[in-house]
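Working notes for the structure below.
Below, a portion of the complex is reproduced, with chain positions unchanged.
By letter and in written order, the chains are A and B; residue numbering begins at 1 in each of them.
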Amino acid sequence: MWFTSDNASGAAPEIMAALTRANEGNARSYGAEAQMDQVRDLVRRIFEAPEAAVHLVTTGTAANALSLSLLTPPWGAVYCHSHAHIAEDECGAPEFYSGGAKLVPVGGAHGRMAAEGLEAAILRAKGAGVHGVQPGAVSITNVTEAGTVHSASEIAALAGVARAHGVPVQLDGARFANALVATGATAAEMTWRAGVDVVSFGGTKNGCLGVEAVVIFDPAKAWEFELRRKRAGHLMSKHRYLSAQMAAYLQEGLWLRLAGHANAMAARLARGLAEMPEVDLLHPVEANMLFPEWPEGRHASLEAAGASYYPMPSPMGRERARLVTSWSTTEAEVDQFLAALRG
Amino acid sequence: MWFTSDNASGAAPEIMAALTRANEGNARSYGAEAQMDQVRDLVRRIFEAPEAAVHLVTTGTAANALSLSLLTPPWGAVYCHSHAHIAEDECGAPEFYSGGAKLVPVGGAHGRMAAEGLEAAILRAKGAGVHGVQPGAVSITNVTEAGTVHSASEIAALAGVARAHGVPVQLDGARFANALVATGATAAEMTWRAGVDVVSFGGTKNGCLGVEAVVIFDPAKAWEFELRRKRAGHLMSKHRYLSAQMAAYLQEGLWLRLAGHANAMAARLARGLAEMPEVDLLHPVEANMLFPEWPEGRHASLEAAGASYYPMPSPMGRERARLVTSWSTTEAEVDQFLAALRG
């Protein structure tokens, strides 16, 4: 019963198998290996973006921070949701990579950035002249930190505000597959067709060992990205171990199948919770994260039953939790958790 | 016949097997997994340093740049050999990570830093007052970029100069195992006993997929390192895949066996080259790199025979090359190369 995070799960068998195959013999290094060509082709086909630049890194923080450093100057404001991962969980990586940009929080219910709030924030910066930071970039997270999902048209609305003011848009897609499965949108609809410039396209949380693709729709920015990546120590020498993972992940829809399973397990968990009147859900369950609240005392009994997850700050008399399902969550685990919660 | 670099080779079977085992089930993330405890124990035992902090990252550039940023202020001079990897092959990573420190080249024959040159450079900085950068750190590479090796007492001499001026010392040990095998020194003799503060202890080039340990002998610096690593996007979430590699690498002397093989293959190659009067070696062959020079025309015939390696800038009528052997180089490959060169 592991629901701490989707990074507690292992790698999918198809991906481990690909890694093992990739280990045969010598190979060119630094991304010049054959598998990377395959990755590039797969990503471009999936995103319907034949010119897109595709680069691999090992962590979501690197993918986000490098992407943003490509879009914002050091004196830029990066607009993101108040609880965005880049704002709260990356120890200032965007500030480090960008040379000191300022993250400007934009509110919005259930983890979704509000378009009016975004516009207001951009207008404030424009009015500040030389004394204030300038609009730099917008960062949208999908799946959001609250486990909700932006539809492609919501992304388009936010990106529309940004582009009307000449501000580029990054998508933090650490759980991009889960968002596509949840909305039924295509990768293209959710990104460049909606106005997104760069995507952090996650693999790690969804069955890889550790690989994220950065997809840059304007190939003119690719060389700068490569230099920034190298300079940050994120260009792997035995790069084939990244490209082999990503190639296996993207082949034959594995990535969508894995995410579909994770989302389905979350839905099963949500249905079970909905049947318990003493349990509330703080946010709609739309992908693979749940934020339930239950009466005081359940943490102890769940722990005793062997459940792992993160407790959250809670009001008096109640307990809150974050639960995350993954590609490897089983129905049995879900049912066992529900049973333990029922007591 | 791959001699381009030791990063062209794959991972050793023991390490792939460990990775596959580590993939079972769920695990705690971000280094809280059980394998990391094992790595810490192994490293401390090998280095005879029971208090040392041990952290893993995926690339040598990250290991070096993070280490140096721990030792030098932004206004510091980092003394390194004129042809050090950090100076020539990391796209300014030390400058990026340190917030703008200045790499100050120190000369020395065959890739080895000269102690007098180091002292002169430190004294120059001390005389510059507030107008110049201040002594920040010394970075020594072992195995050097010329394929030679510093003995433990040479390291101690350099570190002695540094410490006499209050300057901390980092060791770039991307090929640390090869250096130990070549000199017969212990890990402790080559590092903290010689006056080294932080080591980049490489695994990638010697049979891992991609993992380097940063060993910090003063544990008071460990927390800062962790924050810097996270902020740089170098804290892997599924960290078990790093610790599993490193644990397998360090168990039962695998790391030394692999390096011993690589060095032996280089020695075999060197012996073969020594028998050809038209071939010179630009640097003594002490570990797993060779820098031969031969008559013009051999590049073409070697390429035709299927050999891969890096040609180097060469004088008129001659051709220079860099050849690197690895844990997976075979005697057959070496002999085949020599035969092809003989023509």
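Throughout what follows, a contact is a pair of C-beta atoms (placed from the backbone, for glycine too) under 8 Å apart; a residue touches a chain by one contact, two chains touch by 3 or more.
Bear in mind that the values here come from a model prediction, so they are computed numbers and not experimental data.
In this structure file the full complex is assembled from 4 copies of one chain, 2 of which are shown.
Basically, only the chains that are shown with their structure count from here on.
Overlaying subunit A onto subunit B using CA atoms gives a rotation of 180 degrees, to the nearest 5. Subunit A and subunit B have CA centres that are 34 Å apart. Across the complex, subunit B meets subunit A through its residues 2, 4-5, 7-11, 16, 19-20, 23-29, 57-66, 90-93, 96-97, 204-205, 209-210, 227, 230-238, 241, 308, 328.
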